[in-house]
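With one protein chain held back, the other chains of the complex are shown just where they sit.
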Amino acid sequence: MHTPYQHPQPIEILLVEDNAGDIELTQEAFHDAKIVNRTHVARNGDEALDFLYRRAGFRDVVRPDVILLDLNIPRKSGQEVLAVIKQDAALQDIPVVILTSSAAERDIVVSYKLHANAYIVKPVDLAQFLKVVETVENFWLSVVKLPPNPPRGE
Amino acid sequence: MMNPLMRMLFVDDNPGDRDLAREALEQSGGVQFYTACDGEEAMAFLRRCGAFENAPSPHVIMLDLNMPRKGGLDVLREIKADDVLRIIPVIIFSSSTAAGDLHQAYHASANAYVVKPSTLDGFMSAMQQIEHFWQKVATVIQ
Partner (left out) sequence: MTPLNILIIDDTRADHCMYVELLGGESGQYHFLHAYGGGEGLNLYRDHAVDCIVLDYNLPDMNGLDVLRRLGDLEKIVPVVMMTGEGNECIAVMAMKLGAQDYISKKAVTSSALTRTIQHTARRTELLKKMEQYRADLERSNHDLELFANIVAHDLKSPLRAITQHLALIESKVAGMLDEKSHRSLGFALDGAKRMSALIDALFTYARLGFAEPNLDTVDMQAVLDNVRGDLCVPIEETGARITHDTLPCVHGDGLLLSQLLQNLIANALKYCTSTPCVHVSALPDDGRWRISVRDNGIGIPPAQHKKIFAIFRRLHLQEEYPGIGLGLAVCERIVRRHGGAIWVESEAGKGATFYFTLPAATDAVQKRIVYG
């Protein structure tokens, strides 16, 4: 608590998304970001949790600093993944931004109740989509101060 | 998805900061700005008690940490424990950069933590980016 906390770079982003096109667009957008970052991809709910718990082929992965989560994914649903993350003391402080096509109020309410940090409805328009990803990057990687990493071994 | 007029509750015991925040958002005209000067007033506003019985429900809350009587962390915990209030995004807005404060805020389910910039331009820019994200990009419950 001596000096002001500085989040180490690069910032590690976990993108949980099954749509190949969206994956490519999102990765491309983050690649050009001002803040040095690395995106990792999980294509379904099980893979996402394997990544976070460093099991089944994900033994050496890093702990993500922020998670972009689509609700509409195969195997475990986005909401199930969200619930697991936010109920696990070791993972719950990682910001989870829901980035999904559903605008249904029920989905929005449930997500915020499960402590999603933000909910974003994916625009259909390509240009708008890129703008949204850019705003996410601007806001969550430079305006927001991300939680400190727990010490190694935790 | 656009939120037509975003209602923001700004909780801070520092009147200078309340003024600056209002100033920053005034230009855009997209935010209806409400303030509370400490934790107790904030909770009274949110629960529509006493003088605040006609208070509207805010779309987003900005919350300072260091306040007398009831501090930001206590307010945050109360909001996140309340079944109705917890869906409102809470952004901690504090001058503290201490890792301990960051950790506690996120652990208490703060949606985001923003450090108050020390320059005027920085402060204005931060407020405007917060507005831009929550008003124009993110979807919140109306």
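What to note about this one:
In order of appearance the chains are A and B, and numbering begins at 1 in each one.
One rule holds for everything that comes next: a residue touches a chain if its C-beta (ideal position, glycine included) is under 8 Å from a C-beta of that chain, and two chains touch if they have at least 3 such contacts.
This one's a predicted model, so the numbers in the text were calculated from it and none came from an experiment.
Here the missing chain is touched by one residue of B:35, B:96, B:111 or B:135, and it is B:96.
Residue in contact with the omitted chain (choice from B:7, B:59 or B:116): B:116. Within the complete assembly, residues 14, 16-17, 19-20, 23, 95-96, 98, 116, 118-121, 123 of chain B touch the chain that is not shown.
Assume only the chains that are shown with their structure count from here on.
With centres set at the average Cα position, the gap from chain A to chain B is 23 Å.
Of all the residues in chain A, the ones that touch chain B in their complex are 1, 4-5, 86, 92-93, 95, 103, 105, 108-109, 112-113, 115, 117-121, 132, 135-136, 138-140, 143-148.
Within the complex formed with chain A, the chain B residues making contact are 1, 80, 83, 86-89, 97-100, 102-103, 105-107, 109, 111-115, 126, 129-130, 132-134, 136-141.
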